[in-house]
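The structure is given below, and queries will be raised subsequently.
Right, chain A next:
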Amino acid sequence: MPLLQLHDVTVQFPEKGGFLKRTIPPRSVVDQVSFQIFQGEVYGLVGESGCGKSTTARAIMGLNSLANGQILFQGDDLYQMSRASRKLRMKDIQMIFQDPYSSLNPRKNVWNIIAEPLRNFENLSKEEELAKVQELVERVGLNAESIYQYPHQFSGGQRQRIGIARALALRPQLLIADEPVSALDVSVQAQVLNFMKDIQEEFELTVLFISHDLGIVRHMCDRIGIMYKGRLVEEGTVEDIYERPSHLYTKRLVAAMPELNPEKRSEKVKQRRQINEQYELAADQFFDSSGRIIELRKISDTHRAALK
Partner candidate 1 sequence: MELTNEAMRQAKMGNQSFHSAIWREIRHDRMALVSLIVLVCIVGIAYISPFFLSIDRVTRIDLSSIYLAPSAVHWLGTDDGGRDVFGQLLLGARNSFTIGVCVTLLASLYGLTIGLIAGFYGGIVDQIICRVLDFLMILPSLMIIIVFVVMVPNYSVFNFILIMSIFAWFGKARLIRSRGLAERELDYIHASKTLGTPDWKIMLFEMLPNLSSLIIVNMTLTLAGNIGLETGLTFLGFGLPSGTPSLGTLIALAKNPDIVQNKWWVWLPAALLILVIMLCINYIGQAVKRASDARQRIA
Partner candidate 2 sequence: QSRVQGETEPPVFPLEVSNQDKPIEDGEMIVALVSSDPFEGTLSRPFYSGSFDAEIMNWFDEALLSTDSDFEITNDGAATYELSDDKRTITLRIKEGVYWHDGEPVLASDLLYAYELLGHPDYAGERYTFTVENIEGMDDYHAGRTKKISGIQVHDERTISVTFKTASPSIMTGFWSVPVPRHHVGDVTAGELTMEELESSEKIRITPIGFGPYIIVKIVPGESVLLERNEDYWRGRPQLQSVVLKTVNEAIVVESLKKGDVDLAKVPADQYETVKKLDNIELLGDLDLAYSYIGFKIGKWDDEKKENRMDPKSKLANKLVRQAMWHAMDNESVGTYLYHHLRFPATTLIVPGFESYHDAKNLGRPYDPEKARALLDEAGYIDKNGDGFREDPAGKPFILHFASMAGGDVAEPIAKYYIQNWADVGLKVELTDGRLHDFNAFYELVKSDDPKVDIFQGAWGTGSDPDPSGLYGRKALFNYSRYTSERNDALLEAGTSKQAFDTEKRREIYKEWQALMVEDVPLVPTLYRYELIGVNTRVVNYSIDANSENRHVWKWGVSA
C-alpha cells in the first residue's frame, strides 16, 4: 500500500470581480491530480512557477481546503477524519519550507523552535525536552549551544537545518520539502541536499520533494511527477523522465536545463529551438476540447504521460 495517495485532488481559489464583487467561478489551481508515494521513496514534483506545486503540498498538510478529491495517508482519508484524530495523524507528516528566512519565527530561539512540536504532542519534562532538542540540533550538525541563539544568527543553510530538525522532532514518516534549497547559494545548497539525503536514508523517510530545478530533482529523487498548469503531465522514474521523456512539455523542461559544457552550446540551442517549434505546432494535442490538459496514459509500468 502506498504511504500517501492523492486521488483527483482539486484545490480552488475564489476569484473576485464583477459588479458588487460577486464571486465569479473559482479557479482550479490544482486540478484533479492523482499520484502515489510509496514507503521510503523520494518523489519529486517539478514544474514551472505557479503551476500548483506548493498548493498541492499545502493541501496535503491541510493548509488549503480541498474542493474535490481525497488524500489518503496509510489508507485513511485525511479530510474525512475528525479534527482531533487528524491532528494526531499529521504528526507523521512534516514539512520543510522553501524560505529558511521566513519559516523560522525570528522571535524564538532555536530551542523553542525545535521544541514546538514536542510541546504539542509529547509531554516532556524540561530536562527531557532539552536533551531531545540538543540531540536533534547535534544531529543536524549544529553546535549544542546554538539552541540559545536566534534564527538571524545563522546562515541560510544552517537555518534550513534547523527547519529540518524541527520537522524531524516527531519522527515523521512523510516529509514534504517544498523547494528546500531554491533560496540558497550553490555551495550551501549542496550542503543541505547532502544532508537531506543522509537523513532520508537514516530515518528511512518518505519524501515529497518539490523543486523547479531538474538537476536537483534528478540528484535527489526516485520517481518524478511533472506538473503543468495545475495538472500532472508526466510521471515516471528518473530514468523515464530524463532518458525517455514522452510529453513535449517534459522535453522542453529538460532541454531548458542549462548545459554545463560550453562546447555543446550551439547544439543545445538547436535542440531547444526544435522542441519549441514542435511544441508550438503540436500544442493542441495535449489539450482536450475544453482546453484542459488530458488525462495521464500509461506508457510503461512506471511511466505515465498525458498523451493521446
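Methods note: a contact is a pair of C-beta atoms (placed from the backbone, for glycine too) under 8 Å apart; a residue touches a chain by one contact, two chains touch by 3 or more; residues count from 1.
Basis for inclusion: all candidates are chains of the complex that A comes from, given by their letters.
For clarity, every value in this text was computed on a predicted model and none was experimentally measured.
Note on chain A: across the options 1 or 2, its touching candidate in this complex is 1. Interface residues of chain A, counted against candidate 1 in their complex, comprise 58, 61-63, 87, 90-91, 93-95, 97-99, 102-109, 116-117, 120-121, 138, 143-146, 148-150, 153, 163, 166, 170.
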